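In this view, the complex is presented without one of its protein chains, the others remaining in place.
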Amino acid sequence: MPVCQVTVVPLGTGTPSLSAYVADCQRVLARYADLSFQLTPMATVIEGDLNRILEVVKEMHEVPFRRGVHRVSTTLVIDDRRDKPLTMQGKVDSVEEKLAGKE
Amino acid sequence: MPVCQVTVVPLGTGTPSLSAYVADCQRVLARYADLSFQLTPMATVIEGDLNRILEVVKEMHEVPFRRGVHRVSTTLVIDDRRDKPLTMQGKVDSVEEKLAGKE
Amino acid sequence: MPVCQVTVVPLGTGTPSLSAYVADCQRVLARYADLSFQLTPMATVIEGDLNRILEVVKEMHEVPFRRGVHRVSTTLVIDDRRDKPLTMQGKVDSVEEKLAGKE
Partner (left out) sequence: MPVCQVTVVPLGTGTPSLSAYVADCQRVLARYADLSFQLTPMATVIEGDLNRILEVVKEMHEVPFRRGVHRVSTTLVIDDRRDKPLTMQGKVDSVEEKLAGKE
């Protein structure tokens, strides 16, 4: 199962504040009980089935349009590894083990 | 209809050359007759229906796995404007008009 | 010498049209005679010395602020290969040779 990163950016909003749009996107995500997600200062990280992630990304992409915005720029990064399980926590743990170790 | 940008990057290939993977991705795209696309030095730009673009991106994302790669990083940027038509050519023309004009 | 891709996106502009900002960024780039660049429908591709590219990207990032915008999102992708020369044209040619050939 891939780990993905998504940002949904409304353009031409008239205000530089984006947090209301991000909060609405988080509300959409919270309805997908089969996906794990995590908000970072720059993006939202999602773990789960790729088809379901594409579904939720399409729904998140609609959020600013529903609030009256006319242009939206959405970026999705898919990190997909198939020789061993990939998880949000496992990716960070793996780096921290290296940092704690000698390598 | 949105204009999108996609890159499919195979990881751990053993060789820094990626063009064979990119060529295979272009072959996948060429089978989608309802989508227009354009190769740039850094990405592929696609114009068309968003559901169809997500379909082809999923298929392009599988290309390196079919060639034996174990990890793939795919990035998709969706530029979606709904107050007026957006096209690959129109976006570039619009900038070039500004450059040719006085503004 | 790396090949890079840059997008400078003004946020909160009040209008979804971005071409005036993109045109101004192109004018900045045109003053860097030692860099080659190419406008695509989704980004600007630049070829040249990395330090010079970082310099021009910093200057392009200032363009919307100078036009009164309060928030700017700039994305830079650096593709840097050191076992053989990398050029904008060479990258596209390499894919097209694969497409024309049998591989």
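The chains carry the letters A, B and C, assigned in the order they are written, with residues numbered from 1 in each.
Just so it is clear, contacts are C-beta pairs under 8 Å (C-beta built on N, C-alpha and C of every residue); 3 or more make two chains touch, one makes a residue touch a chain.
Everything quoted here is computed from the prediction, not taken from an experiment.
Q: From the list A:8, A:35, A:54 or A:77, pick the residue that touches the absent chain.
A: Checking each option in A:8, A:35, A:54 or A:77, the one touching the absent chain turns out to be A:77.
Q: Looking at the full complex, which residue from B:4, B:18 or B:95 touches the chain that isn't shown here?
A: Here the residue in touch with the unshown chain is B:18.
Q: Please give every residue of chain B in contact with the chain that is not shown.
A: 9, 11-18, 69-71, 73
Q: Considering the entire assembly, which residues of chain A contact the chain that has been omitted?
A: 3-5, 16-17, 19-20, 22-23, 26-27, 38-43, 45, 47, 77, 79, 81, 83, 87-89, 91-92, 94-99, 103
Q: List the residues of chain C that touch the chain left out of this view.
A: 50, 54, 58, 61, 65, 70-83
Following the convention adopted for this analysis, only the chains that are shown with their structure count from here on.
Q: How many angstrom between the C-alpha centroids of chain C and chain A?
A: Centre-to-centre distance between chain A and chain C: 25 Å.
Q: Using the average of all C-alpha atoms in each chain as its centre, how far is it in Å between chain B and chain C?
A: 16
Q: What are the residues of chain A that contact at least two other chains?
A: In chain A, the residues touching two or more other chains are 70-71, 73.
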